[in-house]
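Some notes on the structure that comes next.
And now, chain A:
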Amino acid sequence: MHLHISPAEGKPIYRQIVDQVKYLIAAGRLQAGEELPPIRVLAEELLINPNTVARAYRELEVAGLLSKRQGAGTYVSGGGSPLAHQERLRIITERIDALLVEARQMDIPTEELMELIQTREKLLNEP
Partner candidate 1 sequence: MDTVSDYVVEVEGLGRRFKRTVALEGFSLKIPRGGVFGLVGENGAGKTTLIKHLLGLYKAEQGTVRVFGLDPVQEPEKVLGGIGYLSEDRDLPGWMKVKELMRYTAAFYPKWDPEYAEKLRQVFELDPKAKLRTLSRGQLAKAGLLAALAHRPDLLLLDEPSSGLDPVVRREILSAIIRTVADEGRTVLFSSHLLDEVERVADRVAMIHQGKLVLDAPMEEIKDTHHRMTIRYTNGQTAKPDFPGMLSCQGRGNEWTIVFQGNVNAAKEHLGNGIEILQVESPSLEEIFVARVGRSISIEED
Partner candidate 2 sequence: MFRASRILFWELFRQTWLVVLLSLFILWGYITFQFIFDAMFYEEIFSSTIAWIIVFLTLCFLFLSTSKEGLTFAFPRRQFTLPVSTVALLNVHLVYRLFAMTLVGGMLYIIQYSFYFIEYQNTEDALSLGAILTILLLITIWAQAFVCLLSVFSFWKTVGIQCVMLILVLGMSDFLGLLTGSSCLGVLNWAISVDPYWERFSIVFYFVQGILIALPFWALAVAVIRKTFPSKSTNRLSLFLLLALLSGKLPLYILLIPALFENLFHKMLSTSYSPMEIFVWYEEKTWGLNLVIMTGVIGYLGALWALMQSRNRFAVHRAPSKPLFKQGVMSSKWQSEQWSPMRAQFWYEWRQTYQWLPYIVIPTTIVLLLIAFVPIEGTKDLTGITITWIGVAISWGVGFYGIRASVSYTASVFTKPISITTMSRAKLWAGLSAVIPTFLLLVLAGKFILYRLLPETFQETNVAYQSILPSVVLMFLLMFGALYLGRVAIVYLCGFYCVIAFIAMLTHLINPFLFIDWEATCIPVFLIMSLVLGIFLIFMTWCRKVVTSQHTLITIGAVLCAMLLAVLTVYRNSCFSEYVFLNLFVLLSNTFALAWVPLMLHRQRHR
């Protein structure tokens, strides 16, 4: 699990952790049942306050993405949870929004954009 924290971004650090963990789960890079590093270890690794990590874990727990086993650490909750799917949708929506805004600024009509997406997809599928 690799997270990247940047205080200069402005986004609160615990939020950055929450978002990135959500992203990792959604992208499948964190599998269900996988153990997350203990708070202290993660704090030292990211050079952030342990309390911040604790808060992020708590938030993720409330959202049902993580579960704590008594005295045994924090684990990713069972897979296929609706939340994970919602999260995936949310992330991709964000990206689409950004794409649309940029396309509008560059004067590229949506139809052309759609065509472009399809062309790219074909290219990606080819070996």
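The definition used in the following text is that a contact is a pair of C-beta atoms (placed from the backbone, for glycine too) under 8 Å apart; a residue touches a chain by one contact, two chains touch by 3 or more; residues count from 1.
Picked so that all candidates are chains of the complex that A comes from, given by their letters.
Computed from a predicted structure; not experimentally measured.
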Given the candidates 1 or 2, which is the one that touches chain A in this complex? 1
Listed in rising order, the residues of chain A that touch candidate 1 in the complex are 5, 7-14, 40, 43-44, 46-52, 55
